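Here the complex is missing one protein chain, while the rest keep their positions.
We call the chains A and B, going by the order they appear; numbering starts again at 1 in every chain.
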Amino acid sequence: MRLVGRPIPRVEDARILRGRATYLDDIEPPGTLHAGFVRSPYPHARVLRVDMSDALSDPRVIAGYTSLPGPPMAPGGKVRFQGEAVAMLVAVDRYALADALERVVVDYEPLPHVVDPAKALEEGAPLLHEENGSNVAHTARYGSPDAAGAAAPRVLEGELRVQRVVPAAMEPRGVVAAYDGHTLTVWSSTQVPYDVRKEVAGALGLPLSRVRAVQPDVGGAFGSKLIVYPEEVWVAAAAYLLGRPVKWVATRSEDFRATTHGRDMGLAFRVGFDGSGRVRSLWGRITCDVGAYHWGEGLSDIAARMLTGPYDIREAGVEVVDVYTNKTPLGAYRGAGRPEATFFVERIMDMVADELGLDPVEVRRANLVRGLPYTNPFGMTYDTGDYTGTLEAALSRLGYYELLRWADEEWARGRLVGVGLSIYVEVTTFGFETAIVRAEPDGSFTVVTGTTPHGQGVATGIAQIVADELEVPLESVRVVWGDTALVQDGIGTMGSRSITAGGSAALLAARRLREGLKAAAEQLLGSPVQYSGGRFWGPNGEAQIGDVVRAIYRGRASGPLEAYEVYNARSTYPFGVHVAVVEVDPETGHVRPVLYRSYDDAGEIVNPLLAEGQIHGGVLQGVGQALYEEAVYDGEGNLITANLALYGVPTFAEAPRYEVRFAERPHRSEHPTGTKGVGEIGAIAATPAVVRAVEHAVRRVRPGARATSTPLTPEKVWMMLRP
Amino acid sequence: MFPPELDYVRARSLDEAIGVLASREDAVPIAGGQSLVPLLKLRAVSPGLLVDIRGLKGLGGVDVGGPIRIGALATHGDIEGHAELRARCPVMAEAASKIADVQVRSFGTVGGSLAHADPLADWPPVLMALDAEVHVHGPSGSRAIPMGDFVRGPYTTALERGELVTGIVVRDCPRGAAYLKYAYRHGDFAVVAVAAALRADGGHVSEARLAAIGVADRPLRLGQAEARLAGVPVSEDAFADAAEAAARSVSPPDDHRASSGYRRALLATLVKRALRAAAGR
Partner (left out) sequence: MRVGLRVNGTFHEVDVEPRALLVHVLRGLGYRSVRVGCDTATCGACTVLIDGRPAKSCNLLAVQVDGAEIVTAEHADGLLERLRKSFNAHHAAQCGYCTSGMLMAAYALLSRRERPSEDEVREHMAGVLCRCTGYQNIVRAVVEA
């Protein structure tokens, strides 16, 4: 029986549920020293002097550095955000380290700072990177330059904003490095061990073969661990120079400042439409606050190029401006550009509908792309799907109109509830991915995937795919990952690509291995053979696949024991419709997410249990974006929501009930797995659905109310409700 | 995340604890530690000596025999789970259940919370509305401090050097009492919270006490709102009137969590709802 498509519980769980998973902080080679960083309290300052002598006089302190191989600390003698590293100490234990860090004296000359991207673009604004001549980090234009002035019967202009959030994976970042005289091993809580290896080897002038990067169990990432951070290189360099293992694990407060933030984009738009709600033109200007360094390249470009969403808007143009400010650098966060694009275009659709007094679904239906593949005005080619058909199916499966009627009834009873709908198309998957499928002497198979899962359940999904291809039981397939000693290259888990790119690579490797084993079986049996269910057979007899493998191991037959596959995966585009229901307290403005329903056409679903889990988690992050979370900087450049007590990660009590469905007849991607990716859907679709649900409720009391920025804090909702 | 160096002594008796605390300026008592340990981890405080009083006999427990007596070392969880107390004074169990989370309530004590005097702590408004006494013991003996006089400002109390909270006494817990806490997320500190205690006689308010947090730098008794309720018929109109008076009587702080105006509006809403809940009990 085929395993793909079945809700199989995870094979990864055993060690996690026994408390035996190994996260970065669980790795501590004998003699490990502990590194920590002196970090700037100022958002922008010149570093005049770093005096570590007092700290270094403590015998528990082994070393102090203001520079190490790798990126410069305080480049150009400046710090550009609160929390930027100025110096690194190495001590015998973490308590001694914490004591010593307090004894480092740094003389700063505070410089004028800027945390507002609009102000950062003004003439005379403090410059973060003087050599750049301005605070503009990047600009781009996509689509038609004429869209801004396009004529249309009706025109609406406005501004929308998606706030800055903190990814806040439950495991903070950390790195351990140990040098044995030949190999420098770097364990890192990362999504990109291959990049870690390259960066560390490059910084130390070592050949790649002398650096091994290991990704242990990673306690969540959501994109925030997909760049190589300076700390990873510095800690590795210190271990190499000192010849002793060195470890750094960020405290949560440190992680809030030193790990990339997400989103933080504004859109100024002008939309032209007709009386039926058909959008004739869309012009937008995206301003993205990238923080102090441009680590999050491409985020605003993705947002721009997906700005028309699933709608066929022929006349469309977008300008992009990435702006430096004195904040933590921006990076990828679950969805990385698509949540912003979806929020923008879905808000615009709702506004057009409200302007015309039309059903928001009506307006969307009038504009949906018909006929796929479809290339949008920015060159993105949506591959497969039936958007209008899926919308109609979704409306009935989700009970959208029934929910609206229920909301009316509740209102008649005095309870204020709102229902919001969002539609999205998003882009997943890119680049090459690697897989090795190896036959083991005991007849089992090991899959080494180049992807770097960290909670998604990719190992279970790939095991299902490979077990199906080899026609062996799931238990016969073990999936491993995250170690450059196991696989030389790969990209990793990000962009909802793991099952599609990594799974396809594994599927093709398994297929090739199976063909090679078949040839070996033919040698052994002396005739052409057929294969099924783990058994080769021909006119002269039969052999279990394990027997064939053992024969190769012992030289009694020749054939491959493993297959190495590199698969190049083009992007693919899931599509879906989501509905959120919230209850609003009209007196306090408090919003309670009540129910969340989704209907997604994401291609083949390898494991519905795990796919649903991805939707649940993504949705709650989207709910957090809509209602609770924000990285708030005050006028002095202080991050004031700088830990989990002050920052609003939703708890059990805030989470809605989820009802997740996938399309009964999904549209496959072109990839061997037929999948499209589900990892980011929730985070992409939920924010606009929840925001509309709140607005829907508020508009009963204040018909003209309009939500244009997130988060919709209770106070903001209360303001919207006021006369 | 790594507390500073400190010494630690486990007190064997109340007098020993008080003796050490009175003699060493850098000594700080620790009970459950649920407020103190976070400050140590952030190195926001750096006491030279911790005097652990958690093991002291006779300072815990809940006694509802006569006046309600709650030992300083009773945890929020003890109070929340005490069936007789819940029957006799439900608002105390209600308030306890709204503090932080189950884990914190396992160790956090009522005495520790009062002594710490976080301006957003949940006990002070409740105990103010219940007209509780705080019993303290120190180098010069024991005394009882009315709850209304106990908190003197943010993290500041009427405790003298060397004095410890030994317990609280609620002489009279009206059935009609409620604690309404508005927080953004479960377990968060309140934005605004209101405790109300209400007694009626023949449909008229005979006694009303109201206290709030989140509208000043310390817990506040809402005297003007109480005055509006004196002797009036128990009604929605009376509650609305009191709510309005409460809102007019405060100048709430303005910060990134909530503006002054929003806090004022929340206060009015919560006063109204707290009175409604109290009247319904």
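Just so we're on the same page, a contact is a pair of C-beta atoms (placed from the backbone, for glycine too) under 8 Å apart; a residue touches a chain by one contact, two chains touch by 3 or more.
Note that the coordinates shown come from a computational prediction; the quantities given were computed from them, not determined experimentally.
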(Q) Among A:G36, A:P117, A:G262 or A:G457, which one touches the chain that has been omitted from the display? (A) A:G457
Q: Give the residue, chosen from B:S23, B:S106, B:S142 or B:T156, that touches the chain omitted from the document.
A: B:S106
Q: Just name the one of A:G219, A:G503 or A:P711 that touches the chain not displayed here.
A: A:G219
Q) Among the options A:A268, A:V480, A:V649 or A:M719, which residue touches the chain absent from this view? A) A:V649
Q.
Which parts of chain A face the unshown chain closely enough to count as touching?
A. 9-10, 12-14, 16-23, 25-26, 94-95, 168-172, 217-220, 222, 249, 251-253, 454-457, 609-610, 612-613, 616-621, 643-646, 649, 651-653, 655, 657-658, 682
Q. Footprint of the hidden chain on chain B, which residues?
A. 1-8, 10, 30, 33-34, 37-38, 40-42, 50, 52, 54, 77, 100-104, 106-107, 186-187
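The rule is short, and it goes like this: only the chains that are shown with their structure count from here on.
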Q: Averaged over CA atoms, how far is the centre of chain A from the centre of chain B? Could you give it in whole Å?
A: 43
Q | Contact footprint of chain A on chain B as seen in their complex | A | 1-5, 42-43, 182, 184-187, 256, 258-259, 262, 265-266, 269
**Q.** Complex interface listing, chain A residues touching chain B
**A.** 94-95, 97-99, 102, 251-253, 587-588, 590, 628, 632, 634, 640-641, 648, 650-654, 713-715, 718
